[in-house]
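A single protein chain has been omitted from the complex, and every remaining protein chain is retained in its original position.
Going in written order, the chains are labelled A, B, C, D and E, and every chain counts its residues from 1.
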Amino acid sequence: MSGELEFSHLGKDGRPRMVDVGDKDVTRRAARAEALVNLGPEVAARLKSTGSIEKGNVIETARIAGIMAAKKTSGLIPMCHPVPLDAVEVETEWLGDRLRIVATARCQARTGVEMEALVAVSVAALTVYDMCKSAARGITIETIQLLAKSGGRSGDWLRPEPSP
Amino acid sequence: MSGELEFSHLGKDGRPRMVDVGDKDVTRRAARAEALVNLGPEVAARLKSTGSIEKGNVIETARIAGIMAAKKTSGLIPMCHPVPLDAVEVETEWLGDRLRIVATARCQARTGVEMEALVAVSVAALTVYDMCKSAARGITIETIQLLAKSGGRSGDWLRPEPSP
Amino acid sequence: MSGELEFSHLGKDGRPRMVDVGDKDVTRRAARAEALVNLGPEVAARLKSTGSIEKGNVIETARIAGIMAAKKTSGLIPMCHPVPLDAVEVETEWLGDRLRIVATARCQARTGVEMEALVAVSVAALTVYDMCKSAARGITIETIQLLAKSGGRSGDWLRPEPSP
Amino acid sequence: MSGELEFSHLGKDGRPRMVDVGDKDVTRRAARAEALVNLGPEVAARLKSTGSIEKGNVIETARIAGIMAAKKTSGLIPMCHPVPLDAVEVETEWLGDRLRIVATARCQARTGVEMEALVAVSVAALTVYDMCKSAARGITIETIQLLAKSGGRSGDWLRPEPSP
Amino acid sequence: MSGELEFSHLGKDGRPRMVDVGDKDVTRRAARAEALVNLGPEVAARLKSTGSIEKGNVIETARIAGIMAAKKTSGLIPMCHPVPLDAVEVETEWLGDRLRIVATARCQARTGVEMEALVAVSVAALTVYDMCKSAARGITIETIQLLAKSGGRSGDWLRPEPSP
Partner (left out) sequence: MSGELEFSHLGKDGRPRMVDVGDKDVTRRAARAEALVNLGPEVAARLKSTGSIEKGNVIETARIAGIMAAKKTSGLIPMCHPVPLDAVEVETEWLGDRLRIVATARCQARTGVEMEALVAVSVAALTVYDMCKSAARGITIETIQLLAKSGGRSGDWLRPEPSP
């Protein structure tokens, strides 16, 4: 096992802890995450082609749920610090039959907002599922992942492009 | 578009609504869902091979977070009904470098517990990510999906096996 | 003072209490409430005449917030019992420059859902204000009131028509 | 429609968003709001003339509920930012048969506390209703509105006096 | 170690779980718990001898906080089931310089309300501390304990009297 691997949320005795960020600087922090919801051809076609209000409602409800959930992140993730969010954006686009949900979170704090962005896309994706499940229970959420983060001691990180 | 597709959470005017379940019977309902967390070889090896306390802590913290989150489901998913949970179980197993998280939820109500099971595995997976992200930001949550549900008017549903 | 006035939430010593409903029957209960938001002529015209997406978003966001808030009622109102909501609907219509928001809540329980309906219209109205306040801080919420309730020992109640 | 009307919570595409306040200054912000509860002559007389403990309890419970709700505002109002409240005060006075509830909220942040003040008076008013509804279901909440706000880029705002 | 000791919240593998109560009967359940707050002679004298409003306010605020917290129990205690509370009462009495807080909770469910009663007295006691700490930081909460419970398979339990 690698001695370089640092699990900041485990203390010397291996027990979970909310890391003490008191000595870190307050800096601008941002994070972006995505979730892919594979709706299958029938549901995807339905959502894309129906009137804007109906399609809008499944996706809009999901966007609102994602934004609201970002604010609840520290109440859901045990070792997560509360952060004063300056901004949360949730956007969507179609990739074939997949709905791609992307969230960006920003704050100025001693700790980052990766979890806020990830919770936003996760709850938005779960909401899409909830709104569509009576039509297709087999809908799958694929690939919830962090795309990028900036700020703080560990600086910028960008997800490597997948090898061709 | 298919006229058979039923979006129960959209009313006649296409607007989201909390479906009226008042005329449904109270029956035993269960649901099982899974999430796969791809930890990559280094982190997976670390979690598997370190002393039981440390490995136990990342996974145990995630299990507890998942159980607690199941109880918060109707507060996260807009059109979801509150349900009186009788049971929530969250279990894990290794599939190579992937941690597989499975949750089962049970209740006796007029509506099912698919969202409770899905929220449980999602928040458990997000917690694993949070606990490990300082070691590897590229960790991905793959494949959050419902595996099975039983009870209620729509009866039993089992996810088809993937074609070989 | 009238001896007929019954304050069920005040015990013999006048102190607030969560009334013991254990001896009441589980019956179908419903309640309907309304809120009026006076947007003033400029904002009302803007909301009514812009494309459906934009108008839809202020009102749709408010509807979703109202439905979600109904589920939080017992967490906000001190002496309110938790109830297993079967349904929550939030609808809107224009009365001149006023947006009228109406919520209906239903459950089967030992206690009614008047507060759930009232909280739904209140939070929906507050959300409309929040979404529009940068345009007009003077927007007023007028007349939050119960319209009707049914079920339970006290039976049906309908708000009297205002005298002509 | 007026091009001057600015709906800060709607992005370029008209979709709701939590406005990015990251470039705003942290300044002292305050807001005051009121709600009027029309209790009708019987209930008002009862509350005013009974011993201080009983009257105190309906109103005191409402005050406490209002203060607690102010802290929950960003969890209720979708596009609202979490703010670090420095102070919340809720006061009441009688205007004939109407109970007037006034809340003042203060913080030092990048965004204002109008919604915190409005949520405080709204939940306080709803609590008064809940405590009195068994005596009079027709009690109405009238006129929830912002009275004043200060701080931030948009500076001070005071509700105009109604024309005589 | 005793083989008779049954830890229902630990599964076969010793891991925490929310016990499956699906096969239990819905019966009337009640529980009573107490907390003792040792205020010391100065603060106790102040609270007892000042006008009813002031004393009332520290204790009344605590009572309300306790009732509200009972409803939040399953959100605080990881393996606790949500229960539909029928009643929560919180009462206080003086034992010398100690304020004794007693809560009774009732429901009709598949599981008991011991935790609801205990959380109620605990949060009430913590609220008394919060309201008085600027006067005396050394105030101690002593002896939070279950007094009695009834209903369910394990039947009635009454705390034995302390030996004289």
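Note that a contact is a pair of C-beta atoms (placed from the backbone, for glycine too) under 8 Å apart; a residue touches a chain by one contact, two chains touch by 3 or more.
Keep in mind that this is a model prediction, so the values were computed, not measured.
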| item | value |
| --- | --- |
| Neighbouring displayed chains - absent chain, whole complex | A, B, D, E |
| Among A:110, A:133 or A:149, residue touching the chain not depicted | A:110 |
| Footprint left on chain B by the chain that the document does not show | 52-53, 56-57, 60-61, 64-65, 68 |
| Missing-chain contacts mapped onto chain A | 11, 15-22, 74-75, 78-79, 81-84, 109-110 |
| Positions on chain D contacted by the hidden chain, ascending | 28, 60, 63-64, 67-68, 71-72, 82, 84-89, 106-108 |
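The definition used in the following text is that only the chains that are shown with their structure count from here on.
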| item | value |
| --- | --- |
| Size of the rotation, in steps of 5 degrees, that lays the CA trace of chain A over chain D | 120 |
| Homomeric contact chain A-chain C: same or different residue positions, threshold half | same |
| Chain whose average C-alpha position is farthest from chain E's own | A |
| Option in B-E, A-B or A-C whose residue-number contact pairs overlap C-E by over half | B-E |
| Winner on C-beta contact pairs when B-C is weighed against D-E | B-C |
| Label of the chain whose CA centroid is most distant from the centroid of chain B | D |
| Whole-Å gap separating chain D and chain E, where each centre is the average of the chain's CA atoms | 32 |
| For chain C paired with chain D, centre-to-centre distance based on mean C-alpha positions, whole Å | 16 |
| Residue list for chain A, restricted to those that touch at least two other chains | 53, 57, 60-61, 64-65, 68, 72 |
| Overall pattern in which the protein chains touch one another (line/ring/star/complete/other) | other |
| Pairs of chains, among all present, that meet the touch criterion | A-B, A-C, A-D, B-C, B-E, C-D, C-E, D-E |
